[in-house]
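Heads up, one of the protein chains got dropped from this complex, but the rest are sitting where they should.
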Amino acid sequence: MNAEISYLDNVDGSCLYNTPHTRVVASATGPVEPKARQELPTQLALELSVRPAAGVATTREVRIQDSVRAVITSILAAYKYPRQLCQLTLQVLQAGESEELFHCLELAACVNSAVFALVDAGVALTALALATTVALAHDGTATAEPSRQQLMDARSVHTVVFRIVDGKPEDILSMDSHGDFSEADILKVLDVAETSAKQLNAQFRETVLARVNIV
Amino acid sequence: MTSLVIPGDRISVDPERPVQLGPGMYCDPRTQDIVPVNAGVLHISESKRGQTVYVDYDSKRYTPAVGDLVVGVITGAFADSYRVSLASFSTPVSLSYMAFPNASKKNRPTLVIGDLVYARVCTAEKELEAEIECMDSTTGSESGFGLLENGTVVEVTLGFARHLLFDDAFPLLRLLAQHCKFEIAIGVNGKIWIKTEEVKDTIACYRSIKDCCGKPQEAFEEIIKQHFKTVTNTVEE
Amino acid sequence: MAKDIEVSTAESQFILEALKQNYRLDGRSFEQFRDVKITFGEELGDVLVELGRTKVHCKISSSITEPYEDRPFEGLFFISTESTPMAGPQFESGNNTGEDEVLISRIIEKAVRRSGALDIEGLCIVAGSKCWAVRASVHFLDCDGGFVDASCIAVMTALLHYRKPDITVHGEKIIVHPVDEREPVALGILHIPVCVTSSFFNPVDAEQNIKGEENSEIVLVDATLKEELLREGVLTVTLNKNREVVQVSKAGGLPMDAMTLMECCHRAYDITERITDQILAAVKEDIAKRDKYSAILSSENAR
Amino acid sequence: MSTEEEATVEVHPVSFPPEILARISPELSLQRHLSLGFRPSLRGFEEFRDVSVDVGTLSRYHQLQDPSSTKEVGTDNHVLGSCVLREGDVYVVTKITGGIIEDVTMSNEDIDEEEDAELLELTEDHSDITKYTSVYPVVEVERGRMGACTDEEMITSQKLFDTLQHAKILPKSSLKVKPGVRITNDDGTVEIIYPDSANSDEVMSSFKINKKWSYVLYARIEVFGRTGPVFDLCWNSLMYALKSVQLPKAFIDERATDLKMTVRTRGRNAIIRETYNLLCDPNDSTPIRLAEKNISFASTYGLIDLDPEADIANLEEDADGDEAMVDEEVKTVLLADIEGEAEESSIKSNITIVSNADGRFKRLSIVGGGAKITPALLAKSIALSKQRTADLAGKLI
């Protein structure tokens, strides 16, 4: 994983997020003045849109959007900004997976890039959220950040988002699993995902530290 | 004590003593936990009355806070106040006609839409529209606030603007002064108004400030020298 | 556009005054086109174009479908341009009926699609029943002026870079060969249109502009966002290396002398030549990096 | 004394009847109910709503199954499989319709797939996800007015699509069209010969059909009287409906097997082979073959922290004026089958599980952010889901 923070000029916060196969640009602007219909009396409204790499947004993107929204709203310090709006736009540049069958790599990249962009924009967050994708092969081996082929060959695929508090995965914010798996598999996946999230968190810290040091 | 924090990190404050929360800190209304909500450098200071905690972080989007000195653009005029924009797309703030020196019902200020003003934030409640004033409300005098005529505006990050305004050791202004005479008004909302006698000097200052934003201080001198050289050369051509 | 960026009177007066004295804020000369940076993604037909700080991404995708009934010999070609608040909060998500959005998408449409830059007859597989549908998805990432110019470069570079899977036709039956099995094939590009936008400023008052004898208007090539906010007129010329005008659009704005506009066109041609060479070189280099075999193919196609 | 009495102001806590409290503060109302050990719907924490299903009655083949009916297949009716599911007061009507599309061959696919390979596929655990397909669902939640589809409808549709794809229930091979040929015999009688009928070989070999077709299935799912999340209801209903699908047999008229058509446009000529006009047999149909063991059912669980302040027992204690608030552990309860506005809006954490009869999972979705999801709670919901699946699978005929 590597992330280029403050990638864009015109928005308050942004990030170009690269994993070996998936690329997502995220932008965040806020708090800004909302349109009357978006305004919430006591908290920050979130305008979120996910755009696919090719073609126009479909129900598939609405679904990714819904999952990202659930994660982001649970970490936003929304009551700090009553009657304000935060615009979050996620543009997939490269899906890195077969788009008809999967959405897990994009979902994980969208969540992580969105968090980066929000941190860059200085929008208040009560914790971090980091997502990892785990593929479980037929022989039971679990691979974090699988490749396109590993996804195709997997028996089940899982995207897990952890809330990171004080540098450690604290609890599950979201889990999205498809395929064929047992109860023991779930625990194994959570375990692998947690290790992967810890690594991600270390990289995240490093990236953010580099940004803070520039100033 | 300073260290890097990231949203969600635990910070050690004495729960028995009063804590003053500055920017970047948040007290969760449900759990009453004190957490940093921005990524930056954590400052904790002790005083007799209690502890003060804040996070110093850089961003582009300004949220008004009382006492801030800001540069704004008049975007509308109402019966008793102006609407002023401190940053594009942010909720506008209001500037009362009475918030000027020597203002009275009869003696109205004469600003028009598009004018730039230097002002101070006087109220900033998150639920309400913030208000700014163009005078020192303790003395009622002008104290440098008010209309900024001509010149131009450079937009920089908020952290850079704060350094420029508060950090006496920050070398930028001193270096600029070696090249030309200028008037400057620094808004912590990331807008810097600058005016010189000649357009070419303003251009050089504009480019210098813009370029220095985000660069290490050691590089400033060279950047500034370069820009002043270029503008002089362009004229000679 | 949802809301506008607020520019103070002092700022706009200053920029105009600077222009009168021959200065642009970013230090360029009036005729100077910003440097173009082209980077390719991992996949074919995935291109990021940077024009100064403007960033535009274009991705080509293709699928097999049925041709339109009245055009059985032609494939399908779409260009989708959607602006989002990512390019700047002035753009509204999902609103493509704003004045600027419509003009941008129409000009790209005319410059690339209507001018026949892509050989759509070459996309026909079985007349009347099967053809390729090629889609260019343009994503505006960051706006610092010159969206049209950057998008046009992005779309053309991506089209030149893209390879569609090879197919075999047995009568009515079509077999698609995956990329790892057979070398994919390039699209037929008939010419490379390049857009160059000039912006007009009026240093005098409106009456003098219309009635006055001297043509004192200022012409800037490739305006930045700040300049675009203040300009009074705009001309986008699309040319190709064959000295053909593909499209010209001056949709109102400041009235300009015909000779000045002709000068803009000639100046645009010089820029077009340079950009065309840059596009071809960039594509050639990247393809060569990927595969020696396909490098030979692309140089044949890229006339 | 009297002066003291005057200074005393009596404070009455404002109290509301339960039905009003439920409207002004659904969260508090929910917490009050929970503290008494039951839910606003008066169900227990882990109690599901009853489900009744009516499978296949809307289908065009329904009349045939009814021996008393003399009617033929309803040709105006295009529903191939259906289910009307009732859970509590919610009705979910699922209608499955179909279409036929031409396949594009990928060269890495075996061009002449052997028929018996299909059987293998269904039993094989390790089979490739690309060998399976999904149906195209459109979910419509009735809300008493027209309008563009809501996000919930789109998301639910997409989730159904994804889950069905990944659950590997619908093999592509069972949707392959095996077209017959309609021939006119010498005596003028019209007969349709299918590849699987007895005398097919000679006829079929004389018509070389180059193209391949597949059925595509569409599901239209209408939800009436929505009271909570609908994914589990829609999924279960879709499962029942899918089981009842009958695919019509399709054939080509012998006269249309090699039609050619000339087209001219802008000075160009070409011969276009007329796409074979594939027709559906009005009478004959085959039941769809599904990967039976992957058929699975969904259930939803909500997790919520009990608020000690809303505890009615505590309330009485507090009234004694005693500040005896013990710092006890937060207690989280698990509610099966979320229903009602109070539960839906107050419960931030929920778990959706789709599992089959063997206790394997096809989908697990956790949304956190509210109550913390502990392994114990997860295990509990998994155990419940197995029960529920067994229960629902029993309703399959």
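As written, the chains take the letters A, B, C and D, and residue 1 is the first residue of each chain.
Criterion: a residue touches a chain if its C-beta (ideal position, glycine included) is under 8 Å from a C-beta of that chain, and two chains touch if they have at least 3 such contacts.
Methods note: contacts and distances are computed from a predicted model.
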| item | value |
| --- | --- |
| Record-based protein name (UniProt) of the chain missing from this complex, from "Exoribonuclease phosphorolytic domain-containing protein", "Ribosomal RNA-processing protein 41", "Mediator of RNA polymerase II transcription subunit 20" or "DNA replication complex GINS protein PSF1 isoform B" | "Ribosomal RNA-processing protein 41" |
| Candidate in contact with the missing chain, chosen from C:102, C:169, C:204 or C:281 | C:102 |
| Contacting the left-out chain in the complete assembly, out of C:181, C:244, C:277 or C:291 | C:244 |
| Residue numbers in chain C that touch the chain omitted from display | 97, 99, 102-103, 105-106, 110, 114-115, 206-207, 210-211, 232-233, 235, 239, 243-259, 261-262, 265-266, 269 |
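One rule holds for everything that comes next: only the chains that are shown with their structure count from here on.
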| item | value |
| --- | --- |
| Innermost chain by mean C-alpha position | A |
| Separation of chain A from chain B, taking each centre as the mean of its C-alpha atoms, in whole Å | 32 |
| Chain B-chain D separation of Cα centroids, rounded to whole Å | 55 |
| Averaged-CA centre spacing for the pair chain D and chain A, given as whole angstrom | 27 |
| Contacts with 2+ other chains: residues of chain C | 3, 89 |
| Chain B, residues touching no fewer than two other chains | 89 |
| Every chain pair in contact, whichever chains are involved | A-B, A-C, A-D, B-C, C-D |
| Of all residues in chain C, those that touch chain A in their complex | 2-3, 41-43, 46, 48, 53, 55, 57, 59-61, 80, 82, 84-89, 93-94, 135, 137, 139, 141-144, 225 |
| Interfacial residue positions of chain D with respect to chain A in the complex | 125-126, 128-130, 151, 154-155, 157-159, 162-163, 165-168, 294, 348, 359-370, 372-373, 375, 378-379, 382 |
| List of chain A residues in touch with chain B within their complex | 12-13, 29-33, 75, 77, 79-84, 119-122, 124-128, 163-167, 204-205, 208-209, 211-212, 214-215 |
